[in-house]
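Comments concern the structure below.
Below is a slice of the complex: some chains, not all, each in place.
First chain written, first letter: the chains are A, B and C, and each begins at residue 1.
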Amino acid sequence: MSKVKKFLYVNRKAPYGTIYAQEALEVVLIGAAFDQDVSLAFLDDGVFQLTKGQDTKEAGLKNFSPTFRALGDYEVTKLYVEQESLDERGLTLDDLQDIQYEDEDDDYAEKPSIIVVSRAGMADVMADQDVVLSF
Amino acid sequence: MSTLHTVNKSPFQNQTLISCLGHTKAGDSVLLIEDGVYGAMSGNAMSEVVAGMGANVKLFVLGPDVAARGIDAARVAEGFSQVDYEGFVDMAASCDRVQNWL
Amino acid sequence: MKFGIVVNEGPYTHQASDSAYNFVKAALATGHEVSRVFFYHDGVNVGTRLSIPPQDDRQIQEQWSALAKEHELDLVICIAAAQRRGLLDRNEADRQGKDANNIAEGFRISGLGQLIEMGIQADRTITFGD
């Protein structure tokens, strides 16, 4: 078997106005089956994807935001969120969904999947990948 | 004689809202729809710019698109009125023309 | 009042066709008339009958076809934009020697003149796009 590669899915666009956020999630879910080292990056308007309380009924759209909370079941547990992108938009971690995973190496303790990083930290995450897919 | 302007892009990513607000006339209305609704949020880097440039126009935001994006009513900036699609239709009917900023 | 509607982006990819659909429904519900919906640019892709969206998602083409039937809406797909993107009715397919067509019920293919005509005849023209 070939070596495990580091895959980063980069999310920079707001949800619903365009389909990129939703179809990016579909890639992440399929990709989870391949046993690679998966991370997601949320920066710029991509941080809006993770907000709580999305209600698409009146707009007539499909609400895909609950899928983020299911990522832990697919062992997708590293969601890097950029602090500066939150700040510029007046958002804090409290505005985002509480996304957790069960750590099987730690007696299935529930741990947060969201990792807030600075812009410089995000650049470090990006520079540490083998494959970067942008949406 | 007044114009209803619509803007559908996030002002954090795209210059369209700024351009729209730079071309409105006093008494015009500006309605934010789709990803444009992020321009109606308070307490961020854009909100002062929007409040300043939008001082002479009436500012609206489309409720269904606000709800879809999980923006709490309390986060919609002062100065913006929420309308639903029927309100959007009323505004389009009562202005003299509609200019959609794409 | 008579509205003319332009839809410039494809279904699912962009919210434009959803917004236009919601606007048209609200206009009809409040007693207005919608003289035509003109699909341009990638908007022509709304009118394919070959799409199979996920069951738990809205069915954009079917929504438009049903609304057109209920209200006798005139849904016009621009022929020039459609040819570039592979949208065809039976006549066009025959004329161009293509072995299949894909336009959905309730849509018709016609020229850009229908957009200008709509602008002339409607009281307000509203565009949904990117």
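By our rule, contacts are C-beta pairs under 8 Å (C-beta built on N, C-alpha and C of every residue); 3 or more make two chains touch, one makes a residue touch a chain.
Given the structure is predicted, the values throughout are model-derived calculations rather than measurements.
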Per-label copy numbers for the whole complex, where each distinct chain appears once: A x2, B x2, C x2
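Keep in mind that, in the parts below, only the chains that are shown with their structure count from here on.
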Pair joined by more contacting C-beta pairs (A-C or B-C): B-C
Distance between chain centroids, defined by C-alpha means - subunit A, subunit B (Å): 29
Rounded Å distance, subunit A centre to subunit C centre (Cα mean): 34
Between subunit B and subunit C, centroid-to-centroid distance (C-alpha), Å: 26
Touching two or more other chains - residues of subunit B: 8, 34-35, 64, 84
Multi-chain contact residues (two or more partners), subunit C: 15, 22, 130
Of subunit C, residues touching subunit B in the complex: 1, 3, 8, 15-16, 19, 22-23, 25-27, 29-30, 32, 123-130
Subunit B - residues contacting subunit C, complex: 6, 8, 33-35, 64, 84-86, 88-90, 92-93, 95, 97-98, 100, 102
Subunit A - residues contacting subunit C, complex: 16-19, 59-62
